[in-house]
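These notes concern the structure reproduced below.
Only a single protein chain was left out; the remaining protein chains are all shown in position.
Coming up: chain A.
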Amino acid sequence: MSTEFDVERIRKDFPVLSRELPGGRPLVYLDSGNSSQKPTQVIEVMREHLASHYANVGRAMHVLGAESTEAYESARDKVATFVGAPDRDEIVFTKNASEALNLVAYAFGNPINEDPRFVMGPGDEIVISEMEHHSNIVPWQLLARRTGATLRWFSVTDEGRLDLSNLDELVTERTKIVSIAHQSNVLGTVNPVARVLARVRQVGALMMLDASQSVPHKPVDVAALGVDFLAFTGHKAVGPSGIGVLWARGELLEAMPPFLGGGEMIEAVWMDRSTYAPAPHKFEAGTPPIVEAIGLGAALDYLSSIGMDAIAGHERELTGYALEALGEVPGLKVIGPRDLQDRGGTVSFTLEGIHPHDVGQILDDEFGVAVRVGHHCARPLHLRFGIPATTRASFYLYNTPAEIDALVRGLHHVRKVFA
């Protein structure tokens, strides 16, 4: 894999990777699970659109309006192709994955949605898991509070896997929606979607995946997965911030009520009522993040040009290397699977007796190593492991084994400072 995967050439596409930090330190960016860096190809497409083609989309009757609309809608085509959506109209642009998750949650128990699959009240149940990012917890808590439905969740095993031992008791005829992470943003665990989905189908519920940590890193095909909804965000996939994606099966989007009301989401408006545009526009009220959507299209083009299989292979090698190298740091404990089976390139760990904030600060200040420290917006998962925080290194297509060596050298130094 490493022979055909030219990481040095890829690194040249990302200008920030060659910048020097204050004090002459090189940058070692191991925080792509938080947000990824951007290649020149994305920056240039966005710059070019702003410089020469920019106008509002879907409503302007002039050349720029047509060019801008064409570019925006062609980004939708690219997203649809990238995730294997059967129909481009199943791609809804949002501002991030959180908005996509909220949009779906808002469709349940909503008085203006009479579709029985979305009717929700006391006695109905919502199922999530203990390893979720707050963005796949809080919208469902709010939904449960609005409707009186019950929120339930899968536990996580000591190894950092989804505990499916009580799958049949947890997902029942009372369940309306199951929403879990495709890949954990802390543990790196890739969840067994097919097993959960089989049960979801048995009981006639719907299933959503938070794919924020999977779509950027490996081939994801919504049709092959067979779920009902999938959310991800652009900025973790070498695209800009401010743009996210909801994919949903077309007939579900048709059944769902609008989320935000405003311009461009309507068909006709009277003073006392409105009819709505068909999906996806029904869910895209107001001027959308135009240049960001176009930037996301360019980002997915960039990733496709390298190949998602190749990227996944590279990250797998890095993860294997990291798990082995980190295993040699005394007092270091990996929180999450220690093998490469169903696992992505995110490695979280604790260092005995040293708080992650101190770890992160010294790694940054002395070695230019950027990691994330804290609870990574997954506080319940940290509570489950009885720890307040972890240090997280997350890898992407531009990372190298030498950068993992720098991390390990840094950790040895951290231990010396606090010895």
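In this section, contacts are C-beta pairs under 8 Å (C-beta built on N, C-alpha and C of every residue); 3 or more make two chains touch, one makes a residue touch a chain; residues count from 1.
Methods note: contacts and distances are computed from a predicted model.
The chain that is not shown carries the UniProt protein name "Iron-sulfur cluster assembly scaffold protein NifU", picked from "Iron-sulfur cluster assembly scaffold protein NifU", "Maltose ABC transporter substrate-binding protein", "Tryptophan synthase alpha chain" or "ABC transmembrane type-1 domain-containing protein". Touch with the chain that is not drawn comes from one residue among A:Val92, A:Leu170, A:Ile362 or A:Leu381, which is A:Ile362.
Annotation: of A:His217, A:Arg316, A:His375 or A:Arg392, A:His375 touches the absent chain (contact as defined above).
In the complete complex, the residue from A:Ile177, A:Leu351 or A:Ala389 that touches the missing chain is A:Ala389. Within chain A, the residues in touch with the undisplayed chain are 22-23, 25, 354-358, 361-362, 364-366, 373-375, 379, 382, 388-389, 417-418.
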